[in-house]
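Report on the structure given below.
Only one protein chain is missing; all other protein chains are in place.
A and B label the chains in the order they appear, each numbered from 1.
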Amino acid sequence: MTDQTPFVEIRHAQKSYGDLEVLKDISLTVQRGEIVAIIGPSGSGKSTLLRAINDLDPLTGGEILLEGVQVNKTLPHRQYEKHINAMRQQIGMVFQHFNLFPHLNVRDNVTMAPKLLKGISSKEADKLAEEQLNHVGMLERIDYYPSQLSGGQKQRVAIARALAMQPKLMLFDEATSALDPELVEEVNLVMKKLAEEHMTMIIVTHEMDFAASVCDRVLFMDQGVVVEEGPPEKIFKNPDMDRTKEFLRKHLAGSK
Amino acid sequence: MGLDFSVVPSFADALLIGVLWTIAITVCAALLSFFGGILFAVIALYAPWFLRLPFRFFAWLFMGTPLLLQLFLIYFGLVELGIDLPAFVAGVIGLGLHFAVYNSELIQTAIVAVDKGQMEAARTLGLSRPQALIRVVIPQAVRDVIPPIGNNMIALLKDSALVSVIGVSELTLSAQLAIGRTYRPFEFYAAAAVLYYIINLGMEAVLRRIERRTQLSR
Partner (left out) sequence: MDIDLMLRVYPYFLEAAWVTIQLSVLTIVLGLICGMIGAAGRLSRFAILRFLAAAYVSFFRGTPALIQIFLLYFGGPQVGIQLDAFEAGVIGLGVNIGAYMTETMRGAIISIDKGQIEASRTLGLSKFETFRKVTLPQALRLMIRPLGVNINAQIKGTALVAAISVVELTYTAQRYIGSTYKPFEMFLIAGILYLIIITASGKVISYLDRRVRLQ
């Protein structure tokens, strides 16, 4: 990898479900340590784009590259599985509905993948779990089951679970949308902390204030295209495009 | 010829040994039906068609025919193939496979019903599909069907009486042997019924405990 290679590069991403085209030729690069927010109305394709980055929703056209390595390679089934599992270990993902494993306690939620995939010992795994849970302020709940946690606590554990694989890139898919308003802040704080540590993050969000305060760059998507992108001050204060203005007006009116 | 229960205590040892064998065969067959049920569910859902289709046919055949008939097939069929298994093993295989098919139906439904997000979360961590199934999806599916599987296990206990007809010396056969010596069928079948009832109560208590212990992990 040379210095010119972008950290994440999306080239001509295209995706259709039958006749419906949900991503229309999107190209985008993200630098190491950069924090990018993707905003837009529901159905704009922002989650689909995010989920294409780790090939959870495979593209129908175009390429995704992480440090110059293509993620969505076309390979025979077995080789593809091996390749994608290796890629996904480097890409952490946090879901709207947490998707914690309910049959495992907090500790095992965090340690299952590292133990299984990196072959670390139980002792190392315990240390790792304690570190990561401490990081998100959930250490004292290490022996709880997900059913005993609030939504905000679940999401913090889910972040710790993703971090335990030591990913190079974190994807957040509306991480706070399913939370009660009073629980949003605790998750935002954890994400801010990651930002301060220069984790590369791509964040799909509805929280304009959060995007404005944390992100280096904001993308506004609508109907499968990136309508406008730029630094948050520009996008939120002085957007060029009418569609962006309209979205922000409606959205800010609705949330305030 | 009236009733005279005073003959029963002199056969207490034989009946208790019968109880132990009934418990042994129930536990062995229950374990076989549990793990067999998981395996069958995976075959029915994920195996290639040349395994899946014959399997589904046999599952259909087993669910539509009586256990007793299947026990005869397995017992005499093994003899026919020159495999000389002890009656106990044949009984465990017959009972275990029969209930494995029923458990498999439950587990299949539960696997399909596990939230798609669970598979996604496991895959995004880098787990392969088989790893995600084994570590994440199947444990949750099995946990979800513990109560109905428990009901199947209670049915299995009662159906274990059937293996007496292929010569497994469990409680029913012990009662029959005592009857052969005393000609007092009512007394000994009544005693056997009481003993089955007690085992049944014990088993229900154990199952309730298992259900309670899985409460948290929902």
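Operating definition for what follows: a contact is a pair of C-beta atoms (placed from the backbone, for glycine too) under 8 Å apart; a residue touches a chain by one contact, two chains touch by 3 or more.
Bear in mind the structure is a predicted one, so any value in this text is a computation, not a measurement.
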Q.
As a test of the contact rule: which chains in view would the missing one touch?
A. B
Q: Since one chain isn't shown, list which residues of subunit B touch it in the complete complex.
A: 1-3, 60-61, 64-70, 72-73, 76-77, 79-80, 158-162, 164-165, 172, 175, 179, 184-187, 189-190, 192-193, 196-197, 200-201
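Note that only the chains that are shown with their structure count from here on.
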Q.
Nearest whole angstrom, what separates the Cα centre of subunit A from the Cα centre of subunit B?
A. 46
Q) Which subunit A residues qualify as touching subunit B in the complex? A) 54, 56, 81, 85-86, 88-89, 91-93, 95, 97, 99-105, 112-113, 116-117, 145, 147-148, 158, 161-162, 165
Q: Please name which positions on subunit B make contact with subunit A in the complex.
A: 115, 117-118, 120-129, 131, 135-136, 139-140, 143, 216-218
